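The block underneath contains the structure these notes are about, expressed in structure tokens.
Only one protein chain is missing; all other protein chains are in place.
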Amino acid sequence: LDRLLYALSLLGVIVSACSGALTAGRRKLDWLGVLAIATATAIGGGTLRDVLLGRYPIFWIRDPNYIVASLAAAVGTLLVTRFGKPPRMALLIADALGLAFFTISGAQVTESLHSPALVVVLMGAITGAAGGVLRDVLSGETPLLFREGELYGTAAIAGAGIYLLAEQLGWPTSRAGLLGMAAIAIIRFAAILWRIRLPIFHIADED
Amino acid sequence: LDRLLYALSLLGVIVSACSGALTAGRRKLDWLGVLAIATATAIGGGTLRDVLLGRYPIFWIRDPNYIVASLAAAVGTLLVTRFGKPPRMALLIADALGLAFFTISGAQVTESLHSPALVVVLMGAITGAAGGVLRDVLSGETPLLFREGELYGTAAIAGAGIYLLAEQLGWPTSRAGLLGMAAIAIIRFAAILWRIRLPIFHIADED
Partner (left out) sequence: LDRLLYALSLLGVIVSACSGALTAGRRKLDWLGVLAIATATAIGGGTLRDVLLGRYPIFWIRDPNYIVASLAAAVGTLLVTRFGKPPRMALLIADALGLAFFTISGAQVTESLHSPALVVVLMGAITGAAGGVLRDVLSGETPLLFREGELYGTAAIAGAGIYLLAEQLGWPTSRAGLLGMAAIAIIRFAAILWRIRLPIFHIADED
């Protein structure tokens, strides 16, 4: 199981690095800049989690394989997009899986420190979503997080909540985790495929 | 006194959450996104303070009441704005009080670690202002901090400085703290009501 989790976490890093490289590619950056933004996207969420929890050394200093994986993924993205259009739908699916894995793994790490439920959900969502926010801020774009209809942060919060709920109902951690990941991926897929949206909260400006 | 301080800190969190919810509401986010940005606004400043000082566990992991309070405030804001316009002036006043409390409490925590005066002032201002910066960055707006005529960061720095000065002059900590908070609130009120401004520093662009 530990090996599976490690493989999944490397997969999450790889997928996030691809999405970071593609976002940076749309902003006309030089290729070393693309590598840097891809890496920031891939390790940003876990880094924020470790810093907020005071877990030192943070995960990619303890195990630089995460950086190697994200650099390799970014270089791969550079090469693939040289010879053809990036597979947009594949990327969206991969991005949803990355969000799913990072969120649940962030929640599990926080849980292992005996934090209260609310903190676990919040920290899971932060772990899942922070990499994408960092990617957008460094690329000079407004963050996609919580944007109209995207259900990005929403999916992370809901999935972490479902994971905790399942655990409270007596499910084993591993199954509850898979359920939470599935929930996150499904919510994102639904948002992408059928344009399902949460109600928008809108205040008319007074001035 | 400790209970009063705790109540004030929860009040600061509540007020900041309302301001975060209203800002997010102007950006057409879904309601879970509004909750998330409200929470980030409410706990952002204190989180940055704890991380910079290495105070682990950070305050909202130690006491999740802060998250409960900010979520409740955000839900309340969602409900109130459903049935009427938000009370703009009340919000500005509340926001000024939140800045006042966060800044002085940040300064006091830093002081308790025997940091030098400059660090105390700086950390107070960071605690007070970082939540609002996070709110603006996550909402995709340019940060209001230090913006023309707002006197936002300025009020925080001045108030923390006045607090330290009063202490140096022999005032007890509690009274010096109240003086500092009053100074911050008054400077912000003055900036809002009478449009009092600091001189703008402007460099003409050469190109």
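Brief remarks follow.
Letters A and B mark the chains as written, and numbering starts fresh at 1 in each.
Here is the rule we go by: contacts are C-beta pairs under 8 Å (C-beta built on N, C-alpha and C of every residue); 3 or more make two chains touch, one makes a residue touch a chain.
Remember, it's a predicted structure, so these values are computed and weren't measured experimentally.
Across A:73, A:138, A:151 or A:166, the single residue that touches the chain missing here is A:138.
Although one chain is not drawn, the whole complex shows that of A:11, A:36, A:93 or A:165 it is A:36 that touches it. Touch with the chain omitted from the figure is made, among B:34, B:58 or B:125, by B:125.
Remark: the residues of chain B touching the chain excluded from display are 51-54, 113, 115-116, 118-119, 122, 125, 133, 137, 142-143, 145-149, 151, 153-154, 157-158, 197-206. As for the chain not pictured, it touches chain A at residues 22, 24-26, 28-34, 36-37, 39, 47, 51, 54, 56-58, 60-61, 64, 67-68, 71, 78, 81, 85-86, 88, 137-138, 140.
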